[in-house]
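First comes the structure, then the notes that go with it.
Other chains dropped; remaining ones untouched in position.
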């Protein structure tokens, strides 16, 4: 029963994470409707009050308490450097399933080989805070300047090094650059403002969202597997295929046969199916899942 | 066994409902192939003879008997004002799951506050019949003129009020207009020509299509839920969660555990999963459905 | 456990089959990542070394042994005329589920009515080898020239006939052309180089891929069907609906009811559901499948 008098202010990251985040929320049961110019989306849960905010700024507005909770990268929360409650990592990303990496990059033929070589140099980056904290921890003094974009083109003419984001590293290679070090590895997290987390109604609401987001993510890359199996060979099956953890086994009407059903990583299917056939499984089917409660 | 000598003439609405209708038919088991300029689609059912016709005109051609049956909005069937057999409402729409509304709209600062204020005024609308019947029922005399589109821009310079379609009302607000009244709420229906409905072969064919369309629609917004559950706590589960109507319960090989499986509204999942965990459910998974026979 | 020291070189057809092939591989469990200019895709299986090569050339490079295996049309393998091991037909195509046909085409009003009328004529085609072997088998001598594309426009001004590819025949009709004969019907196949097929590690790897591709294709157009059924009427069900081959039947907790589950062709569903209801089935649901192990 929604409580009409209460709402939770939730920030969704505008930009490259926007579409994957909206799809993840849909899988979790929350349909988000973004109108063409709209920066205040609506949803199928009247208790949610939604804001589309740049990932870079969500941490700041969470810290100031204008927003109760939101999804943003660990990197930007770190850059913002405010006190937040972490409700859990959400391991998805823009295009692949790999985390975002912040890397220190120089031209292929640069004399800079290790972080210490940055002493006295000039670095351009969109993550000024990330870079300055990294240098400080190592006792290095360098000139860090904010880059508004097109960062890769700046070395070596305008700066000595850059700190930039990469998912696959392919654009770095194409520009004939070299990675010196990785400063940070980052997935999105679901963060809360501390005061909001102290409010029982908001806390329970946020915990539920976190649970469903994790259930939806958990179902990614997993599938249901179902087969008929000769009862006599069940122990052999369980011994040989430990990845079939705790299958649901039920009696079939046909004597001597069991229905075996389980959930496994999709990537394991390609290895396990030939084994199952060898052990006598019949009618093996694989079906998709929406959520797995962790 | 398809009867090669018999076909059913079916109209599909061309325009904004076209894509959702074709997707719904696909879910119901009827693949429709529309070629780039083609207005006579083909399908995977040789007994169907398909026509792409504007939603506004389907009622007319059904009434005249040139087509046996078709999907069109209740609004346009009402506008056409012909005798049709209604084989059932199909609650889907262009973008959301909300019905189309025909609303009487005026500028925010117009003196028109209630339908009676329209007396002697000029109204532009794409639904001339809908508007005239509405006025007649209320004994109001006004000048209704057909609008070829861009209706919103006509108030207040060219007409005093408009009757226009809206799903969300957002464009009305953005144009600084105000809704005075709702004339009609409309979902698509599956309609038949009376003579076609009197032909047993056509009637059975149309009933089957209607059943499958409803089964496909019924599965929208519903999901399958499956879990292992301690047998001892089953009564508590059934009592506390009445939304789990008539679950399928089967024995597991493991003593004291049951497999519980049910179909529920997707929107309920986000509330029910925390409850299920509390009651002792394990291995909860949610999976998608194609059809639910109502 | 992937063997880092071993890889299988696999060719994926670049062009119109590219997207459907990548989707099929994904369904089989192999995610392929193609970068914007990249002709060397990566994947989620480190043992695969992937090449995007035009379908026309895959046969050639497989024959020369530069590639171990690959997916390409039977037509192009036949055109290339090299010795390959056929690991199985994969009945999918660009847009529909129909095979590609190579047809001999002339203008509607051409005097050419049968293959023999080609004697001494000029034919343009992208499949010079296919056409020449066809003519040779029939003892016909004609002038076959390679066409770089836009083949349809060449009759009757530049050549007397063309041999061209079609899936639906619609473009042939629109150009007022006529089909004289079908030279070849072709689906993609999974082919291996003979030397690669003699290497046990590669052979096992290729067999596994072939099995999973077939399992994914097998699930296309099939669905899972699940229902509760009165135990007493089970024999009647099985007799009347032979398409429900070998359902999985398990006991329900409720006395006298069984859970019946099976996999059937999606196209049969629209005929079978009314029957099932008549026989007393309840809670009929249809759900999608990813793979069916054949």
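Letters A, B and C name the chains as they come in the text, with residue numbers starting at 1 for each one.
Please note the rule applied: a contact is a pair of C-beta atoms (placed from the backbone, for glycine too) under 8 Å apart; a residue touches a chain by one contact, two chains touch by 3 or more.
This one's a predicted model, so the numbers in the text were calculated from it and none came from an experiment.
Taken as a whole, the complex in this structure file is built from 6 copies of one protein sequence, with 3 shown in place.
As a convention for this text, only the chains that are shown with their structure count from here on.
Rounded to the nearest 5, the angle that brings the Cα atoms of subunit A onto subunit B is 120°.
Under half of the residue numbers found at the subunit B and subunit C interface occur in both copies, marking it as a different-residue contact. Across the assembly, subunit A contributes 250-251, 287-288 as residues in contact with two or more other chains. For subunit B in complex with subunit A, the residues that touch the partner chain are 96, 168, 170, 223, 228, 250-254, 259, 266-267, 269-271, 273-274, 276-277, 281, 283-288. Across the interface of their complex, subunit B is touched by residues 28-30, 33, 35, 38, 44-45, 208, 211-212, 215, 219, 224, 246, 248-251, 258, 263, 287-293 of subunit A.
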